[in-house]
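Below is the structure I would like to discuss, written out as structure tokens.
Note that one protein chain of the assembly has been removed; the remaining protein chains are unaltered in position.
Presenting chain A:
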Amino acid sequence: MRSQNLKMALQKFNEANDSSQEDQGFEVLNFQEASLARGGVLDCTCNNGSSYTKPTQTNCTCNSGSSYAAA
């Protein structure tokens, strides 16, 4: 990290949020934004890289007739 201001902000954040939790593995931070960028939901993947016909739907329908691999 290069920004000194950011380093200070992070340090203050850490002081206020001292984590003593056990190992949780991982936590996704931006599921919604990343899903929107891909035009669908990340739990399903169009098998040829095509985007989704309806960004808000959850049934993983891909466009141009391609099928999908559901998680």
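Here are a few things to note about the model shown:
To be clear about the criterion, contacts are C-beta pairs under 8 Å (C-beta built on N, C-alpha and C of every residue); 3 or more make two chains touch, one makes a residue touch a chain; residues count from 1.
The rule we apply is simple: contacts and distances are computed from a predicted model.
One subunit of the complex is not drawn; among "Xanthine dehydrogenase YagT iron-sulfur-binding subunit", "Putrescine transport system permease protein PotH", "Transketolase" or "SPASM domain-containing protein", its UniProt record names it "SPASM domain-containing protein". Panel shows chain A; residues 1-3, 5-6, 8-10, 12-14, 16-31, 33-34, 36-38, 42-43, 45, 48-51, 63-64, 66, 71 of it touch the chain omitted from the view.
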